[in-house]
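One chain of protein is taken out of this complex; the other chains stay put.
Take a look at chain A:
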């Protein structure tokens, strides 16, 4: 009887948390389902549901960012290159601009194409972008424009991973080794977690 109770307890524990032991940072408890109404790189209105069926990696940035954004996307491309072809086919990366004034669909398309076919540029109405960032509790901020009218955008630096149904799973920071990101993405694609 005691043994049965123990087995039951252990199984409950395993179901409760054991299967979501990501090497990167867990987000399923703190982030809601991926949900947005934005514009894709071809100028088409898109909803988050349109991207269900594949594992989705989301990065918030802007194309006038010369250093952090391209380096992050390049690092992500390098991470995806370590995965098997059939795993990579089940992954899409959404580069969601937080600077839609400068980032038109054409601009985000050219920008994301440089990193591979998995990378999709997304832009949209500022109000819709705000709805998404508020929902996900991530922030961005515009600095004062300089004399050329250029402005710097401060933005969240992590890459967010969602399962095929748009459920938040984990986030990848620069401080996470690429091998950890590779392992977690692999697991998310293969196990469906």
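Convention: a residue touches a chain if its C-beta (ideal position, glycine included) is under 8 Å from a C-beta of that chain, and two chains touch if they have at least 3 such contacts; residues count from 1.
Just so we're on the same page, contacts and distances are computed from a predicted model.
Peer 1: UniProt protein name for the omitted subunit, picking from "Multiple sugar transport system permease protein", "Deoxyribose-phosphate aldolase", "Acyl-CoA dehydrogenase" or "Copper(I)-binding protein"?
Peer 2: Listed in its UniProt record, the absent chain's protein name reads "Copper(I)-binding protein".
Peer 1: Out of A:83, A:131 or A:152, point to the residue that touches the absent chain in the complete complex.
Peer 2: The single option touching the absent chain is A:152.
Peer 1: Based on the whole complex, identify which of A:67, A:85 or A:191 touches the chain you can't see.
Peer 2: Looking across A:67, A:85 or A:191, the contact with the absent chain belongs to A:67.
Peer 1: In the full complex, which residues of chain A touch the absent chain?
Peer 2: Touching the chain left out of view, chain A contributes residues 61, 63-71, 73-74, 77-78, 107, 110-111, 114-115, 139, 148, 150, 152, 154-158, 173-174.
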